[in-house]
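And then chain A:
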Amino acid sequence: MLPVSYYLIVAAIVFCIGVYGVMTLRSGIMIMMCIELMLNAANINLIAFASHFSQVNGHVFVLFSIALAAAEAAIGFAILMSIFRSKNNVNIDNINILRW
Partner candidate 1 sequence: MAVDNIVYLIPALPVLAFVLTLAFGKKLPSGGGYIPILAIAISCIISVMAFLQIYNTGIPIEVSAHWFSVLNVGILIDPLASVMLMMVTFVSLLIHIYAIGYMAHDPGKPRYFAETALFTAAMLGVVLADNILQFFIAWELVGLCSYLLIGFWFRKPTAAAAAKKAFLTTRVGDVLFLAGIVILYSSMRDVFLERFPAGIPDGTYLLQFSTIFDNISHIDPTNLTIITLLFFGGAVGKSGQFPLHVWLPDAMEGPTTVSALIHAATMVTAGVYLVARTFPMFIASPAVELAGITIPATLTVVAYIGGFTALFASTMGLVMNDIKRVLAFSTISQLGYMMLALGMGSVIGVAAVGFAMFHLINHAFFKACLFLCAGSVIHSTGTNDLREMGGLMSKMKITGITMLFSSLALAGIGIPFLKIIGTPIGTSGFVSKDAIILEGSYVFANVTHDWIPFAFGVLAALLTAIYTFRLWFMAFTGKPRQERHPHESPATMTGVLSILAVFALVFGMLTFIPFNIFVGHTYDHHEIEELAGLAGNHVIGHDEILDIAHHASPIITLLPVIVGVGGLLLAWVIYNRRWISVASIGNMRNPLFKILAKRYYQHEIFIELISLKFTYGVLALAGEFSDRKIVDGIIDGISSFIIGGAEVLKKIQTGVVQNYATATVLGVGLIALILSLRWVI
Partner candidate 2 sequence: MVDYVLSLILFIPLIGAALTLLFTKSRESARMVAFVSSAISFVLTIMIYLQFEPGIAFLGFQFEEKIGWISSMGINYQLGVDGVSMPLILLNAILCPLTIVYAWGESKLPNQFFALILVLQAGVFGVFMSLDFFLFYIFWELTLIPLYFLISIWGGPNKDYAAIKFFIYTHVASLVMVLGIFALYFSTGVNTFEIPVLLEAFSDIVSAEMRVGIFLALFFGFLVKMPTVPFHTWLPDAHVEAPTAGSVLLAGVLLKMGGYGLFRVLLPMMDSLGPYRSSIITLMAVLAVVSILYATFLALAQKDLKKMVAYSSVAHMGYVMLGAAAFNYMSVSGAMFQQFSHGLITAVLFMSVGVIQHSVHTRIIPDLGGLADRMPKLAFLMMCGFMASLGLPAMSGFIAEFMVLTGSYLTLPVYALLAMVGIVATAGYHLWAMQRAMFGSYNEKLGEPHDLANFEMIPMAILVLLIILFGVYPGSVMEMFEHASKIIPGVMI
């Protein structure tokens, strides 16, 4: 049985990779995937604590979270699709129309 801190370290690394990706990448699809990474880092944490405390709450949360991630991915990709249709690429540098 590994101590819980190991899981947390892995999750933190995965999360940081996700954050780094969101902050630096240009492609909308890559950003979406990085967001997924961050979500999954959270999921790892939840599962780790769930097994550590032998409780089922964490598992339930993770299921919600996965469902949420799926929904989010569906909407996110749909948005990206429509952006692609109008701009012919998904480079988010081009989609700053919401600035001041």
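Going forward, contacts are C-beta pairs under 8 Å (C-beta built on N, C-alpha and C of every residue); 3 or more make two chains touch, one makes a residue touch a chain; residues count from 1.
Picked so that all candidates are chains of the complex that A comes from, given by their letters.
All of these numbers come straight from a predicted model, not from anything done at the bench.
Within this complex, chain A touches only one of the listed candidates (1 or 2), namely 1. Contact residues of chain A toward candidate 1 in the complex are 19, 22-24, 31, 92-93, 95-100.
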